[in-house]
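All protein chains but one are shown at their positions in the complex.
For chain A:
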Amino acid sequence: MKNTPENNEVIKCIFLCEFHATAGTKIVDQSPKNFISKEMFDKASNYVIPKVQLAYCFISISLNDLKILGYPIRIDNKSYVRNAFYFNLCFVFDNGTRTFCYESIIKKCTEYLLSLELSSKFLSKLDETKLKRLELMLDKIRTDINNYGNCMLRDENNILPLCVVPYYEDKLIEINEMGEFSHKAPVLLDCFFENFTLSSWDLTTKMIVPFINGFRHIDRIAQLADVSVTIVLQCVKHLVLLGVAVLVPAFQYSNIYRPTPKLKLLAKSPEVQERAIAKCSKSELKKAKVRDILMLFASMTHGATLGELCVRFNPAKKNIDERNTVLFGLVEQLIRPIFKYPVVVNKNLFVGYEDMNGNHQQQHSLMDMNSCGIPISNASKRSSFDNVKVAKNSFTGLKTLDEICMRTASSTRQLEEQLACDKHVIVLLK
């Protein structure tokens, strides 16, 4: 799988410096040539060849909008003029770059140079041919890492594979905070299909990709693809980390959405409009109109489910595929979903609607009539009873209705009906 680099010139310069016995700290070679001027190097010299105790640490110094990252080495040996030899292979970046991912490359290269020095005094006894070899090495590392994110360095008979390790910590924390998300649906973004070929992915991804349509939730995908849910969850997690997929709520006509401030982009930006027409139209021949799509998004509000909106607008008549339209809106962040959170409260909410006898039911009872005095059919009562026991604990306000539905294997409508009759549960929309 190819690592697509963001910009071409992340590593601005690579240079090797040493502590020369007579001349002091100086640059042995740099690629490209003359990138670091003498004055700039003098400013940083204290930090690239630092005090004894700081050897074998990653030291990075920022000056003049540049960041220099190095791993200074010190070799103690009586054969050297001053009984010790110091050198440092440094990479130069722009000041704002996150350099954590390059540390392993620097370490590997430095250790290679160290081994060369220990075996054949490569650096301390530098002559024309060795300098040439060094120059080629530095050039190759810099250009390959900048262009491809990896480098297979061949030097004489040695091969050194190098690769940039991307930094995923931030995104990982975000994803872990999401908790259990098997009730959400993954969507594959365009970049998944554009930048990678399907055959370059791992086995699990290849197995589940045919079932990812942006509407199915992970549980269902696992069922259809015959892969264990935990593995599918891991796989989707990786896809989200790599930035080729996002998670959205599973598609249902009972879902509620509302516009975000970004909706004005649909009216302003021709690129967004092009994408909208391409994705939301029912068919290739009959295209949807931007105005209709915008009207649909604008009418989404807390009180209207998607189903109600479809009845009102009849999107099919306007050549709009409502499922793809909603998906488009979510991925482009023009709309956002509203989730329902049931919360248990102590107070009896139906005070005032009690039956005439004034029977104040403190606990959830199974009469033939619910506390509204409306008789409910036996069938729905019985099926909802089993679910009640299971679900009651989840009404903490932290779980959405979707999640509870999936766990208790009940349909949204059943659960909503049951909640409407439950006098101790409030459903919050946010």
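Note that in this section a contact is a pair of C-beta atoms (placed from the backbone, for glycine too) under 8 Å apart; a residue touches a chain by one contact, two chains touch by 3 or more; residues count from 1.
FYI, contacts and distances are computed from a predicted model.
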{"item": "Choices \"TBC1 domain family member 7\", \"GATOR complex protein NPRL3\", \"glutathione transferase\" or \"WD repeat-containing protein 75\" - which one is the UniProt name of the chain not shown", "value": "\"GATOR complex protein NPRL3\""}
{"item": "Of A:K51, A:K132 or A:R413, the residue in touch with the unshown chain", "value": "A:K51"}
{"item": "Selected residue (touches chain absent from view) among A:I277, A:C310 or A:V331", "value": "A:I277"}
{"item": "Residues from chain A at the interface with the omitted partner, ascending", "value": "39, 42-43, 46-47, 50-51, 53-54, 57-63, 96, 100, 169, 177, 258-261, 263-265, 267-271, 273, 277, 287, 289-292, 294-295, 297-299, 301-303, 336, 341, 343-345, 347, 349, 395-398, 426-430"}
